[in-house]
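Only one protein chain is missing from this complex, and each of the others stays in its spot.
The block that comes next holds subunit A.
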Amino acid sequence: MPVGEHVGEVVPWEGPESGAPIGVPLVDLLDRVLATGVVVSGDLVLAIAEVPLVRLSLNALLSSVNERVAAPWGDGGPL
């Protein structure tokens, strides 16, 4: 798979060739590995793709960024 550099402005990330796509932003990665993907029925898909765990995970992510990032537009809120 080609690497983002070709496009110039994209967030660059090391391709699979490097074995470690370190540059993939974690939030974008979580969007995908937690909330997308082909879901199969089976004995142990767990509750992982379901809301509670995803929320739990995002909470973990949030709690790590919360302290150092002040919310801009404090009174405007998310659109």
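Keep this in mind: a residue touches a chain if its C-beta (ideal position, glycine included) is under 8 Å from a C-beta of that chain, and two chains touch if they have at least 3 such contacts; residues count from 1.
By our rule, contacts and distances are computed from a predicted model.
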Quiz prompt | Options "Succinate dehydrogenase/fumarate reductase iron-sulfur subunit", "Putative spermidine/putrescine transport system ATP-binding protein", "Chemotaxis protein CheA" or "GvpL/GvpF family gas vesicle protein": UniProt name of the undisplayed chain | solution = "GvpL/GvpF family gas vesicle protein"
Quiz item: What residues on subunit A make contact with the chain left out of this view?
Solution: 1-2, 4, 6-11, 13, 15-17, 19-22, 24-50, 53, 56-57, 59-66, 69, 71-73, 76-79
